[in-house]
Each structure stands twice: as structure tokens, then as C-alpha cells.
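One protein chain is absent from this view; the other protein chains keep their places.
Labels run A, B and C following the written order; every chain starts at residue 1.
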């Protein structure tokens, strides 16, 4: 298969990432290659060995996936083309025949632990937890007999010859992980009316209110900021860049105007793409911020410049 | 003489307005016609009977000249092309031979009174003040013997056969009146590097912070607002429009961007012109707000839209 | 009568000011003394010769009454205790027997003219206008036969032996004048739930955004600013102070907090009083800005300081 038909993803097989990837229709026609890390998945895109990479970017319990945020903020530019939201619920996978009373040792990815801690305390208070490299890896270790049970997606059971003893385990209501499909920069897909735009910006100075000024670029155009995450720039404590998502598409005049405002107000801005919102919610538009308002204002300015204001 | 060569001004002859008008070099080649009121002076421009009108707009002691502000905000649009600042100092004009001790009655324009009240209290505490229709009219009434002395510009003495008994009278230090030359809308003169832009805007709503939002359009682009004056819209108590001057020229990208922001955020905006500052002071430019920064941001946005961000 | 029972007002008798004053119940028990000017009316209060002065402060057509604004902003401090809103409609007063066709000359206060200009153009296009010192003075001059008709309040007809030929004349819908009752500083009346607070502030600097920062003190506490008027400080063109009214009472915690914010942010602030709104409209309260929220926040801070946060 050619690189153009390959998608990499954060492996191994049998994780939530792979399950989320399969919700994308185009995944059916691509070669899907698991990679050992987010940087590895993205580097395959940068080098041209893959068309796109599918990686987690944010979890409603654990927060931003820093490897993804930092990779998108540095190195050869990449762009986000799709997002997927996957509700996260764990199954307790065991070898066939195991009863709950038999479970003395459990494993799973370290990130899974805080999401099942409550359930463990209530149902298996004496079970010993040890972390595995991934949820899928935990399932494999149960298959091999190293542990009695593993927390993983229910879909992983078949792959490892296990059975889901308990399903739908999640301490937090609405635990969701957000994944993004990342490719090399290209013209963003056309607006759908329910889009999201991502960017990273570096403040020009540390003066009190510098972040405030930048946020006002959004507020002044009524553009709702949906996510803001500070990340260290590596230049020392107190030096951050900010990764943000906002409502709307770069082709929306108000969003383009916000981006130009950021560009002028910041030391650096990196555009990370405009893509359809997974929740398909259209934004509410503040009066005076529709495309027509921007066009009308630009026309009016032209008339003012010509003495026909 | 053709209308193209006529300037109207707020009369009568012999006032500070006429003196200020004579500081404009082009006044020497125009027919200068005094008018009885600001509306009359401006209506002559609107109807095409005059090329331009010269009227006071602001006084550092008395504030905005409401007739001028309101005429510019309503009716057929007009534009400001020049401004003149004239220090205001009064002379006490008397008939030849009159000594200070002889002055029992004084006159002058009502606006002059608060500017000479202190001097009167100290030097002519018993003199009786009566208002005249203009400072020049006051001088005429002294010539006719109706009053002993008139406060007027020293330049008015000769016209009325009077003598300046005392000169340079002004209670406030730095009393200055600002005048503007107003014409029909046309392409503004080219930027000089030290320009001023005037506009009137009507807020869309009365919600708390509506004015604040509009002022942020200026602040976000580092454009200094030099004057703000609220005027009633005539729609009832609490309904205002705002007349503003800011630093810079409509051709400056940051100023154009502010105006477009106003246009989108307001119910209505009226552009009143960009013209050289009388004080010739160049503005200080905040980082990221020069024309080059706007061009660079627009170029960058184009690249983002094309997938070359 | 003692000074304690005397109210001065901007005279002469027979004007809208006097009519407005009579809408205050306490006016019935006071000696009402007309004065020749706003400063004269207020100086009588400052000197103790009168308990209070009743003066116009704002007109929905003509804007702020600068004499009142400037007097309140300077000199010995005064405070506003009451406001009155009076709809302004003119009557055309004539000597008994005069028909509309007989009216060749009309008079009235200069401020009245723009408010009847439209009516005049439509009904008496050829009548000659000359200004009088006040509307009441105009009525007197008609009585004396100097003019054929005067624009004045209908209530002035009887005083001068005239008849209202036409009533309810006003070019602008909802023309209203706002009057205030001004006294020496004292504890403001208790909050009514629908109050207004007035102040004047002088910006500390001229930097871009200085006014914006001050307005944010209002916005941050959800306090609606109802009027803002810039007035020259007398220090030169471009130097202003700002006269403002906002919703609420100085005893409302959010209003007190705004005032303290102004005090810190400004070169100078002058508190001009809290008093019942003439329109009796209660403000809408933004979440988190009620008195209880301020008390709760202060209690919480105390606990934080004590280590019980």
C-alpha cells in the first residue's frame, strides 16, 4: 500500500484510540498502523510515510495529552482535519471462568487508574493494582496469566481471548476522550456551519494583562473559546505558550479576524486547522459578527477612504 | 466669485473665528463670508453655495460647541479637512481716552464671561456685565457708547475704532479654541504622519458595558482616543451618541480596523474625516500595530486559508 | 423665612424649571427664589443662604447643561438629592385675539429654537425669530407688544396675560429635561431600590485606554452607566474630566466598590450623591453582584486570611 493510504495511530491495537479511529468512515479504506508513541505517529506523517495520524489530544478526566499538544506546537507544522469524541467506559477483562471473587491483581494503563479507582474501592477493595504500558498490554498480560484482570475497552476482549466480567465502568459521568486526525498542512475542508479552529500562540511579553489582551481578540468578535491549555515553552518557569480551540472556521470572517489579531498581538501564532465539530453544534452568533457584517464594514471603509462614507 | 472659492464662517467679522480662519494660508485666496450661526455656515456648504465652512468645535474652557457637534452628526454628511488651534486671550477694548477707572459697564459674548470673571473680580470688581451676541457685537456696542468696555480679540479694536486698554486677559492658562474647516465628503488628504480622525457612533444597545466594548475597539489596536463627547440623540434621556477624535489617519491600517470594528459593533457610525493635527505631534505606535503588522497578518491569514500557514 | 426653608432655582418665574420644581411635594413648604443663573442659584446654597437649589442638568435634545455640570465639578462640594424629569412641550403664547395668520415675529429662549424649528418651518415659515433671555422673558416681551408670539410653557400664559394659541409643540418625540435638587454634602437618603449615583472623575493619565480602565470598574461589577459627559478641565485641549451617573446607591456594595475603584484609578473623584431615580426603574442585577455576594466574598477572604479558607 502507498503512504497516501496509510494512517498511523497511537498503538497498540486494541486501545480506545483504535476504537475511536474506526468511527471515521475513511478508516475502512486505509492501512492502519499502530505506533509506539504520539511523536512516532506524527513523525510518520511529517516524513511522508503516512497520510495522517490519529492521536488523543484531550481527556475529560485527565486533561490535555501533553505529548500531542507539544508535538503540534513545535517541529514541522501539522494540521488537524478531524476530531472524534469517544465516551470512555472500561470493561474488567478476565480469562474465561474467572469470578469477581478470584480477582486479586488488576492492571491497566496508568491513565485508567483514576477513572476506575472508585469502582475498585467499592468492588475490589483488596485487589492489587499494577500499571501496564497500555490498556491493551494489560489485557495481554492477563492472557499470559501475569494478572487476574485488566481494565480495557470491551472491544479488546476478543483479541486476547478474554471475557468482559463487568462492563461500563467509569468513575466520572461523561468521561470522554477527544482524538484528532492530523496531517500535513493543506487547505482546510470547507465550513460545515459547526466547525472548530485550533491554534497555538506565544505571548510577546509577560506584562500583567498580556494574556487578557489576547483573549480580548476573541471576545471582541464574539468568538467563543472552547479550550485553553498553557504549555511551557521550555524557556524557564513562567514562560508559556497557549493552545486554544475556538468555535468557527478560519473562513468565517470573525475567526479570520481573530487570527489576524493574534498574529499582530503575539510573538508567534501557529494555525492548527479548522475542522468539523464532533458534536455538530452550531455556534450562536453575536449581533454584528456575521460574515455579512464584516463585508459591510469593509465596504463602508472603502467608501470612507474614497470620500463616499 | 464662484461658490468654489467661497468659505463661510461663524460671524460676525472681528471674532476669534475669523482670526483663526486667517491662519489658514488658503484663506487669502477665498471669499470669506460670515454667517449668523453654525447651521447657517454649514448649510451653505451642503447646498453648494460655499466650498467649506469654518466653525469652532471645542473650547478648552467651555467644552464642545454643541451646534457644531450636532450638525456634523445629523443631516447631509459633511467632513472635516483641517483643524486650527487658537489661544484665546481677550483684550479690554475701550473708546480712545477711556481709563480703567472709567469703566462702569462691560460686555462680551456669554462664553467670554467665565474666561475673564477672575480678571474682572480682581481689576473691575464693581463693573456691571451685560452679554452681547458676539464679542464683535460687544465691540460695536462700545463704539456706539452703550457700554464702556468690551472683551474681544485685540484684532477687533481697529475695526470698531477702539483701543486695547488691557491685553492678554484670560483666567485659565492655555485657554484654546479649536476650529475645523468642514466641506462636503471627498477623499481625505494624504496622511502626514501626524493626523487625527473624527467619527460619531451610536451604540446598538444600552446594556452595561456597551460603551466599554466600543472603546476596546480603539484600545485593542493601540489607537489613542483624544476626545469623546456624548450628545443626546433626541430619543429621550439616557440615549446618546458619541463624538470622538482619535490619533491617526483612516489610511493607517490600525485606524481603518478600528473604524470597521465600530461599524460592526454600533448601530450607526459616521466618518467625519482624517486631517492633519494642528499640533503636528506624531503618535507613539504600540508594537504590532504598524501598517506592516497588519499587512503581515493578512498575508499570514491568506496562507492559512491556502494551507500554507 | 429662614435659609433652611428657602430653595433657589434657575429663574425667572414662569419657566420649565419652576414648573418642574413644583412637582416636588416639599416645594409647597419652601420659599422659592428665582436666581439669574445656575452659579447664582448654587452659590446661595454654598453660602448657606438657601437650603437647596433646583437647576436643569440635562436635556434630551440639547444635552448636558454645562453650567450645572461645571459648577458641580468645581468649587465647594455640593450633592444631588433629588431628580425630576419634565417632558418639554411648548405652547405658542399670544395676546388675546391674535390669530396664527397674524404672527410675523416670534421669540423664545435660544435653547427652545431647535426644539420648535420644524414646527415653525411647517406652520409659520415666514415668521421672524429673535431670541429672548428666557422663555418667560419672551412671554413678557409679547405682553409688551415687542413680538407677536412667544414659545414658552403653557403654564406661563396666565402670568403674562397671554393665551396659548397652539399647545404641545415639540419637534423631537420624548423631549425631556432633567432637573436636580442640589444641597450641601450630607448623608445620602436611604436606598429606595431604584436609585442613581452621580460622580465626576479626572483621569490620572492620558495613555490610550485610561478611560477604558475606568469604565471597566463599572463593568466588572455589573453597574450600568447611564450618562457620561466629558467636560474640559481648563488645562488645555484634550484634558477632560468625566461626569457620570450610574444605577444604584452608594450604600449598594457593588456601587461602593466601583467608587473605591475609581478613587484608586483616578487622579481625583468627586462623589455627587445617591438619590431616587425619577423613573423609579429598579436595575437588573448581574449574578454575583448583590450585597450578599459582596458580604460572602469578604467573609470568605477573612477566612482565607485566618487559614480557614
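The criterion applied here is as follows: a contact is a pair of C-beta atoms (placed from the backbone, for glycine too) under 8 Å apart; a residue touches a chain by one contact, two chains touch by 3 or more.
Just so you know, these numbers come straight off a predicted model, no measurement behind them.
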Omitted chain's touching partners, listed by label:
A, C
Check each of C:96, C:125 or C:309 against the chain that is not shown and name the one that touches it.
C:309
Among the options A:3, A:48, A:232 or A:292, the absent chain makes contact with A:232
Sites on chain A contacted by the missing partner chain, in the whole complex
58-64, 66, 85, 172-176, 178, 206-209, 211-212, 215-216, 218-219, 222-232, 234-240, 286
Where does chain C touch the missing chain, residue by residue?
77, 79, 185-188, 204, 213, 216-217, 220, 250-251, 256, 259-261, 263-265, 269-271, 287-289, 293-294, 296-298, 300-301, 304-309
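Quick note on the criterion: only the chains that are shown with their structure count from here on.
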What graph shape do the protein chains here make by touch: line, ring, star, complete or other?
line
Measuring centre to centre with C-alpha atoms, which chain is farthest from chain C?
A
Per the C-alpha means, the centres of chain B and chain C lie apart by a whole-Å value of 25
Roughly how far is chain A from chain C, centre to centre by C-alpha average, rounded to an integer in Å?
58
Can you check how far apart chain A and chain B are, centre to centre, with Cα atoms defining each centre and the answer in Å?
57
Going through chain C residue by residue, note those that touch at least 2 other chains and give them in order.
none
